[in-house]
Structures are given as C-alpha cells and as structure tokens.
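Could you have a look at this structure, given as structure tokens, before my questions?
Note that one protein chain is taken out, while the other chains of the complex remain in position.
First chain written, first letter: the chains are A, B and C, and each begins at residue 1.
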Amino acid sequence: MINLCLFGAGRIGSIHANNVARHSEVNIAYIVDAYQPAAEELAKKYDAKVVSVEEALADPELHGVIIASSTNTHANLMELSAKAGKAIFCEKPVDLSVERVRECLAIVNESKVVCSIGFNRRYDPQFNALKESLDAGKVGNLEMLTITSRDPSPPPVEYIEVSGGLFRDMMIHDFDLARWLLGEEPVEVFATASCQVDPAIGEAGDVDTALVTLKTASGKLCQISNSRRAVYGYDQRIEAFGSQGMAQVGNQLESQVTVTGEKGSTAAKPQFFFLERYEAAYRLELDNFVACIRDGVQPVASGIDGLQSLLLAEAALESSRTGKAVNL
Amino acid sequence: MINLCLFGAGRIGSIHANNVARHSEVNIAYIVDAYQPAAEELAKKYDAKVVSVEEALADPELHGVIIASSTNTHANLMELSAKAGKAIFCEKPVDLSVERVRECLAIVNESKVVCSIGFNRRYDPQFNALKESLDAGKVGNLEMLTITSRDPSPPPVEYIEVSGGLFRDMMIHDFDLARWLLGEEPVEVFATASCQVDPAIGEAGDVDTALVTLKTASGKLCQISNSRRAVYGYDQRIEAFGSQGMAQVGNQLESQVTVTGEKGSTAAKPQFFFLERYEAAYRLELDNFVACIRDGVQPVASGIDGLQSLLLAEAALESSRTGKAVNL
Amino acid sequence: MINLCLFGAGRIGSIHANNVARHSEVNIAYIVDAYQPAAEELAKKYDAKVVSVEEALADPELHGVIIASSTNTHANLMELSAKAGKAIFCEKPVDLSVERVRECLAIVNESKVVCSIGFNRRYDPQFNALKESLDAGKVGNLEMLTITSRDPSPPPVEYIEVSGGLFRDMMIHDFDLARWLLGEEPVEVFATASCQVDPAIGEAGDVDTALVTLKTASGKLCQISNSRRAVYGYDQRIEAFGSQGMAQVGNQLESQVTVTGEKGSTAAKPQFFFLERYEAAYRLELDNFVACIRDGVQPVASGIDGLQSLLLAEAALESSRTGKAVNL
Partner (left out) sequence: MINLCLFGAGRIGSIHANNVARHSEVNIAYIVDAYQPAAEELAKKYDAKVVSVEEALADPELHGVIIASSTNTHANLMELSAKAGKAIFCEKPVDLSVERVRECLAIVNESKVVCSIGFNRRYDPQFNALKESLDAGKVGNLEMLTITSRDPSPPPVEYIEVSGGLFRDMMIHDFDLARWLLGEEPVEVFATASCQVDPAIGEAGDVDTALVTLKTASGKLCQISNSRRAVYGYDQRIEAFGSQGMAQVGNQLESQVTVTGEKGSTAAKPQFFFLERYEAAYRLELDNFVACIRDGVQPVASGIDGLQSLLLAEAALESSRTGKAVNL
C-alpha cells in the first residue's frame, strides 16, 4: 500500500481523496489544510489523520504527496516534499512567477523524486484517442491545430484577482495541450484579448475572451480560443489538420438523446464543467502517479511541462499588451 | 453494512462482485458456485467465504442474494431465498418456462421479500434520459416505438442450445424495454425471423435475425429488430415517435474522435458489448437493490416484469412459427 | 426536340412542366386537364396548347406523355397513349385495382412503348448513393432493411377517401423501395396499423400509422413504418444492415446550421415535404424518361414495378385486417 499525504482539502482535493479511496493500491494517510474544519471533515470520511506539513513529511512510511492547496503554496510544498524524498503530484501551476518555478524545479530535480504536474487534459481518454490518431499518422503531417476552450461561467472576481489572469490560469491548459500534440515547442506567440463577459473582470486587470496563435520552428500553426463563459456548458474541442486529413474531438454530451420537434433536432448540452468532463482524467492521473511510484515510469506531465506552459502564458500576456508576436 | 450472498461466480457474477466492492454500504459475505475454483478465486479477491446455498441462507446476518448463476437454477434459488426471508436480485430470465415462473413468483410474493429482476436497460442513463423526455411530454402522445438491438457476435452454439432461443434470451430485454417505455401492455404480437448469420444456429432450432411488431390496446405500435451479429459492435438504439415529435437515443461510441480523409469522415464504433455499454447500468442496478433493502423503495423491475416479458417472448416464438399475430 | 403532352395541370403536373421548361431537349406541346382554367394557366406559362386527349394523341409529332392527372384516369390514359404509340411517364399508382392494372399493362406491353412509372425515390440521389454502397458490398450480404416514412401532416379526408388507403397511396413508395433495395421479391407480408393521428381518418375506413414486415425467400427481413403526421417535417430514412455492417441515409435538413444554447444543440428540421425533398428526383425522372425516348434505355421503374408494389399493398391491407401474414 502506497501512503500519501493530501495538501488541500478543498474541491479539487476532495476529488483526489475520493479517487484514492477507490484505488486498491493507495491510501491517504494524512491531510493538511490551513482551514482545519475542511481537513477534519475529509480526514474523517477517508480515515486519515490531520497533521502539520512537518509531521506528514517526517513519516518515513509516507511515499508521496498530492498538492491541491492554493497556488501560492505549491512551490514551497514541492520543495519541502522533494527534500523529504517524497514523490510529488502537484496541481498546475507550479507558481505564477517564472523565476520561482525555476528555483523550485531546480530543487525538485536535484532530489530526483517523482514530480507529476496535474495537466488533466493529457490523461483524458478523448484527447488520448486523438493523440493516438495523430501518432498513427491518420492526418499525415500535422500542420494546424485548433483548440477551443470555454468555461461555463467565470469564477468570482476574488479568484480572478489572485489567479494570475486568463493566460496563466485557464489557457495554460491549452498551452500544455498544444505542446503535447504539436510535438514541437512553439517559437512565436501572438495574443489578442478583450473583456466582453463581465466588466468587473476588466477592472480586476484581466481579460475574459482571448485568441492566441502559436508557430513552431518547422512552421506548424496553432490557434487557441478561450472564453470565460459559455451558457451551454464546458466547451472543450480540438481539431488537428494535416497533409492527409483532419481529426476532431467533439464534446462529451450529457446524454445521447436527441429530440426532434417543430423547432428542429435538439441534442444534449456538453457536460457542465471539469468535474464531469475530466472525471476519467482525474482517475487516470492517479493511476499514472501510482505507476510512477511503484514502477518508476515517467510522469505524463512533469515539472518542465509546468515551466514551458507558464513561459507560453507569459509570452501571450506580453503579446496581448504590446500587439507584437513574442519570439521564444 | 448490508451483507449479500453471490450465487454464481462467472462473468456476470464478477461484475456484481466488483460493483459491491466499490459500494460503501454493501458487502459480499458469501459466494456460492457449483464450480468451486471460480468461487474460491472471487472469494479471495473480495474477502468473502465460499459456502453452500444452505449455509449462506441460514445466516441471520445475511440481508440479500444476488443470483447470477445459470438460468436453470434461478427459480429454485429465488424460492429458497424467499423462504429464508432474503432480499432477491436475480438476473433475467427467472426461468424459461412460464409455468415455472408463475410458481416461483407465487412463493416469492407470499414471502414479501424484495424481488428485483436484472433488466439492465431500465437502469441505463441513456434510456432513462429518453424516458424522462417521454414522461415530460417532449414527443406528445407516444405513437410508435422502434427498438434496434444487435449483438456484436453470436454466442457459442452450446449456449444457444440452452438459451431458450433468441426471443427468450435476447429479445426479452427489448420486450421489457417496450413495456417500460410504452406504458401499456402489448395485446398483439407478430414475429418473423430467419437464420442468416450462422446455419449452425438454425440447426440448433433457433433463429439469429428477427423482427417483431407489438400493438397495445390503444393502438400504439412498436417494432423491434434483433440480430445476433453486428460487425461494428453492440447496436442499442431506440426511437420514440409521437404527436409532437421524435426522441432518439444513439449508441455510445468508443470515443468522440472523428477523422476526415480522402474517403470521408470516420467516427468511432459503438462500444463493443454489454459490459462496456451497460457498465453504468450494472452499478445503478446495485444502487437500486441497496435502496430497496435499506429504504423499502420498489425495485425498478420486479418479478411480474420477468413474467410479462417472458409471455411476450413466448407469443413471438409462437407467431414466428404460425405466421399469425398472437393476441394476449 | 422531344414533344410531350402533359395530362394534369395540378401540383405535380406543374412540377413536371417546370422541369421540362428547364430541360434543353424536351418541350411541352400540349396540356390536357378536365379543369380548363388550370390547363390554360400552365399552357400560357410554358407556351403550350390546351387540347383534348384525342387531339394530343393524334399529333404524329408528339413523342410521349406525362400522366399527372387523378389516379382514376391513369390506366385509361396509359392505354390510349400506348395505342397511339406514345412513350408513357405515369405517376404512381397505375390504378387502385390489381385487375385493372394487369389489363392496362397487357395493352401497354403489347404496344412496346416506353412505360416509366413515377416512383420518385428510385431517382433520389441520396437513395442512389445508398444503393451504390449496397451494390459495392459495403455492408456485405444485406440481411435487414428498415424504412421510415412519415409525412408532415395528413391530406384532407376527402383525399383519403379516394386514395385507396395508406398502404396503396403512401406505403406503396416504400414497398417499391424495399423491392429495389432488397433485390428480391418479398414472399411474406405482415401488417399492423392503427388510427392515432385523426379519428376522421379512421371513420373514412383508413389508418394513419402502420408497421409492415416483409420477408424474402432467402430470409432477408424488412420493416417499414409509416405515419401520416410528423410535426418536424418529412421523415425519409433508410437503414440497411448486413453481414459486414450497416448503411444509413438520414434526412436532408433545411440548413447545416446548429445553434447551441442553454437547452442543448439544435439542428435544422428535415426538409418540409416531397416537393423539397425530392426536387432533384423529379428532375432526374425526366432525364431518365428523355433517355428512354432518345436512346432506348430502360425506365428505372416500369409497369411491372407498379403492379408488384400494388400487390404488396394489397397483401399488407389484407394482413392488417386478418392478423395473419400473407404469403405471395
């Protein structure tokens, strides 16, 4: 049995705790949360102990940690865990500061512990089916990638204020997807954005609607579009175009029922949000983390992926402010 | 914790055992199987005891049974369980003989124990979404129902020989679906069938391709088509047509990826077979059985549903032999 | 230039006149209609002469006739045209009486004139694309055929009263489609029907909703469903199932636009009715008739097809009344 400590007992922490409970090879031994009642409640449900960071990491029987606490604690917890020799699974982003990420990864790399970053899209069965099609040459040479990502509704402005902004908080997933699917690093980033959903987002210094174009050294092109609000649910689609054709992944719908009446044929909406859409991905993330600890396999996404995506987010932010493409 | 005994440690028994293991309120205490090694293996995996029927039913701490053994043992195990006061979940069919089903249900009904019959379609989220549409009046008055059910490939002829034939073994699910969705009992049954997939099926006295039409007292019509072989996977679709429109449930596909190339746009196949397609349904069957035991709710499908569907199967068999519609 | 006489200046006659006008090799010389003003109006539009049947058929420069008058005049006009040596295009049905059809076809056959019957489905590009798939072996051996045919709304009861009833008037198209696609004559017909759309249809002795099953000598099965009312438009679909897969033709929609909002994704309705859905088919019917006259090619559907479909309609009617399958 692999023993883990869960840092963070909020929404995303609960998902991980639940997946651990359903997994036969892994166990939540400890839960740490600055807000004690949340930690206590989750600990009770899953038969874990509420402890301090130090107590948890001091246990020689502890194999790894799941870091699902607030973003500003990630890098510090990663460093402490690395120094204690514990395998790390950390939610994205590592940190909002590129410098801080570099520092942290230097320490983590030195420690040689497992370091898996929670880019959930990479574990999604649909996107993996797409990647298999691409790897199998179904579209020939990939030439253009189109990623559509729209949230059902914006988070509270309080969250937006500490989120690092749309590019670092939301589009970072799409930057990672783009890197993963293109199989090449983008060398040029252009972004344009606006605030169309809620003026309060603009007042907080952020945008809610954005388009980004990426170009790789070999000339492959990628376009990403984000909106903080789609009234019809979570819109997560990818189109890959190449010399031999096109592969597309549509949304997962709430049901396969279509009703046809006087006004047309109505199919179900996309699944509401990430908890529904990426339910399988969260389970597969844990499976991969277990395999990393148990069998020494490589994480599907590691620290360097966290850094590279953040660099793309930084470049996009700069481009959106200067009106110039940023070269990497 | 609700304690159950599992009768039958084969493929379908394993599914139920696995679902019980993932359910926090229920436990497999005993496993009974004529083939001891299968029982032992499953018992070891789920920490249950291998016992005899009598031993299991004698335990006052046992709340219910899951009957997933071969068809010819169902009625007997139901009777013994009922007499022992245990809640019953039994895979369809209760028995291949109408008379035997009636006898058995008389005993079960007298005992007043929970009696849930495993018509998995009734638990399927897709078909429930369809039923909700119908109940919400989305198609107005239901007038016509079309049920398509095709297996990916036929079972071994040895199974066919003891299966009771296509109408009792395969189409019985569709008869139950039709009754459930029509909301009325069919009063007229016509069937026509042939052997097109494998002559060995015909030699065993069965058919592999069949069309049935049903009519209710109010004039609602239903058509059911079955084939024992669909090279593209498990084909499970329903179309409901009414005074205000039409509702359709398509197949669940293996992925949402579509590849478009020189030969057209290719979407994924339907999920392979019942284990994949009705995975959620098997979990929800167990949830319902637990709710029946714990809260006294009614089973979604009970003994009378087992009997009525068998009567429709008998009528279809007779019609396919005489060329006449059978009135019920 | 091929000169034609048009019998019947009503709705369907106008379609044919319009198609002739757009065709560079053919010309409407004469128009005959019992209702003179209709004939005059159409004649003026297309620069034709209004004459009597006798006058038209007496013209040695006349090459053929298009019979689009009321059903009870078809057989008589076919006989007169055949005796006058004119090529015949006649709307279905030849007549509502099997005996009368046989008489008429005997005379037509003796005359050796071209005889094309207006089974418009056979000219439809969609259904031809399906047939090409079947002929190319895309589904292997055809085993099961499902034909769905629903009109947007029922005709007036006055029409129903003289129509010959649903089987002879509406489903006759589907019987012809079935014969054409099965490539074998059905030998068993079963029908069940009811009156669910409008009680006035039942009072007129007809049905408005019907299911038919056909079986061929080799065991191929076919199911046909008809309704006189579909609030969402003209529903014309075919599914062909075989040893290597399934081919389906969906409806032609009013547009390719899909709108996704809070209630789901809404696609356009099917095209409203036969004038829209079979617009291309009517043009291709004329092309074929011209080729028959000009090049001696065989009509896509001829007199024998009119007779065979009527025999299936008769059998279905009998079956729906007796509850027994009718063997042919």
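Just so it is clear, a residue touches a chain if its C-beta (ideal position, glycine included) is under 8 Å from a C-beta of that chain, and two chains touch if they have at least 3 such contacts.
Given the structure is predicted, the values throughout are model-derived calculations rather than measurements.
Only one residue in the set B:Leu181, B:Ala210, B:Ala240 or B:Ala268 touches the chain that does not appear here, and it is B:Ala268.
Contact with the omitted chain, checked across A:Ala204, A:Leu221 or A:Leu328, is made by A:Leu221.
Within the full complex, the residue among A:Asn3, A:Asn27, A:Asn76 or A:Gln244 touching the omitted chain is A:Gln244.
Remark: the residues of chain B touching the chain excluded from display are 231-232, 260-269. Although one chain is not shown, part of chain C still touches it, namely residues 22, 125-126, 129-130, 133, 138-139, 244-252, 254-262, 268. Hidden from this view is one chain, which touches chain A at 140-141, 143-144, 146, 148, 150, 188, 190, 192-197, 209-211, 213, 215, 219-221, 223, 225, 227, 229-232, 235, 241, 243-246, 323-325, 327.
By definition in this document, only the chains that are shown with their structure count from here on.
With chains reduced to the mean position of their C-alpha atoms, the one farthest from chain C is A.
In terms of their C-alpha centroids, the spacing between chain B and chain C amounts to 42 Å. Residues of chain B in contact with two or more other chains: 244-246.
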